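Note that one protein chain is taken out, while the other chains of the complex remain in position.
Right after this comes chain A.
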Amino acid sequence: MVHGELMTVHVGQCGNQLAQAFWKSMCEEHRIDERGQTTTERDFNDIKEMLFYQADDNHYVPRAVLVDLEPRVINGMMQSPTFSNLFNTDNIFLSDHGGGAGNNWANGYGQGREVQESIMDIIVREAENADNIEGVLFTHSVSGGTGSGTGSLILERLRECFPKKVIETYSVFANSEDSSTTDVVVHPYNWVLSMQRLIENPDHVVVLDNAALHRLAAGKFKTETPTFDHINSLVARIMSTSTAPYRFNSEIVPSIRYLSLAPFPPMHFIQAGISPVVDPNQKFTRKTSVADVTRFLLKPTSMMVSTASRVRPNDCMISAYMWLQGEIDPIQMIETEHNIDAMIRRPPFYMTSPLQVINAPLSPYVKPQYKVSGLLLNNSTSVAPLFEDLLGKYDKLRSKRAFLDRFEKEDHFSLEMMDEAVHSVQDLLDEYKAVVQKDYLTRGVPH
């Protein structure tokens, strides 16, 4: 009746791998075993209904919808003991022909158009089963075929279906610096086409960059070649910390609607950073303090987006939320807030600091590894260079008309869609440039 619920939708290979990591940590945090049963007595502050659907007294089912056009990843998931009895098999959509989208946005979009009804049926059914659904968490990658193509279609339909709900996506962008870690040659095309839908439909887009994730994992996990498990665990940690206040009954932010990360709508691309970054399999013995965590998080290199090298002097923070978990002394928090105000650059017409530092609750069942840990969700103009680079790569490919035939051969696809998408991305980049100017609010208004 009274707590808003969240739903998750996972599309594509990357999206479903993220689903694995995410739900695994959710089950740990809410003490639900592989069969969906609770093992301990319920703590007053634990709101399992936020993400789980209560089928029976002790039986909880994740409110997740898994979509993929090829069965490999999902079948792999369902065969592992961790998940085989957890998910509701009705919520899994696998396409009949099982061929995937071949890293082709148009293919994915076209296939999606055919099967959108069945997918939306699942989603709407889940939404109606919940008392009061408030938001949808969406995970996918933007450089592939299913995640970007079908994902874009589903985003559009979601927005049509739930015009007033919060849609938050966790979009994995391909590496833009070093092309050795991506194997998709046409990822700029896929990216630009999905960007248009990402600009128009969700409320927030958490930008996750494979290169940055690799870099952080390699640096902190002490491996030369971090596996996807490591990286997915990082992303799962971001997702879990950002939903922790809703799931554990925080007094300050009890619902996802209270998050005001995107005051100026087209600019809702958010960078995330966590501290401390550790291998969950290793023991962590260093003590962290509030000052350490905030200092680390405010460095540009700790964001999971590779923009550190391209930081421009007038990049400013439009809005940000820093969640701190653990044993936090309120006096320390006040001091830290005062100190960090000096470190942040805000748009010139802003009157207060854009950063809110909030204490987020921890799971009452899991003993925390670190004394203080934090997550920063930062809506800053420094994402723009990433997009500019990608746009540059797109231009290079487009000018040579490379690989366009694959796209054109799909039905209902025309190159105008790509041009339109490019325009919307350009508009976005202009907005980012304009927001750092003093007259952002008054431009265009005759005085």
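Methods note: a residue touches a chain if its C-beta (ideal position, glycine included) is under 8 Å from a C-beta of that chain, and two chains touch if they have at least 3 such contacts; residues count from 1.
Everything below uses one rule, namely that contacts and distances are computed from a predicted model.
Q: Using the UniProt record as the reference, specify the protein name of the hidden chain from among "DNA/RNA-binding protein Alba-like domain-containing protein", "Anaphase-promoting complex subunit 2", "Skp1-related protein" or "DNA primase large subunit".
A: Options "DNA/RNA-binding protein Alba-like domain-containing protein", "Anaphase-promoting complex subunit 2", "Skp1-related protein" or "DNA primase large subunit" considered; the missing chain's recorded name is "DNA/RNA-binding protein Alba-like domain-containing protein".
Q: Specify the residue from the set A:Ala55, A:Val185, A:Ile334 or A:Leu415 that touches the hidden chain.
A: Selected residue, touching the omitted chain: A:Ile334.
Q: For the full complex, which residue in A:Lys164, A:Lys367 or A:His412 touches the chain that was left out?
A: Of the listed residues, the one touching the omitted chain is A:Lys164.
Q: Touch as defined at the start, partner being the missing chain; which of A:Gly99, A:Gly219, A:Pro263 or A:Pro368 qualifies?
A: If we include the chain that is not displayed, A:Pro263 is the one touching it.
Q: Could you tell me which of A:Asp57, A:Glu251 or A:Glu416 touches the chain that is not displayed?
A: From the options A:Asp57, A:Glu251 or A:Glu416, the contact with the absent chain belongs to A:Glu251.
Q: Considering the whole complex rather than only what is displayed, give the residues of chain A touching the chain that is not shown.
A: Residues 1-3, 44, 164, 249, 251-255, 257-258, 260, 263-264, 313-314, 319, 328, 330, 333-334, 337-338, 341-343, 345-346, 348-354, 356, 358-359, 440-442, 445 of chain A touch the chain that is not shown.
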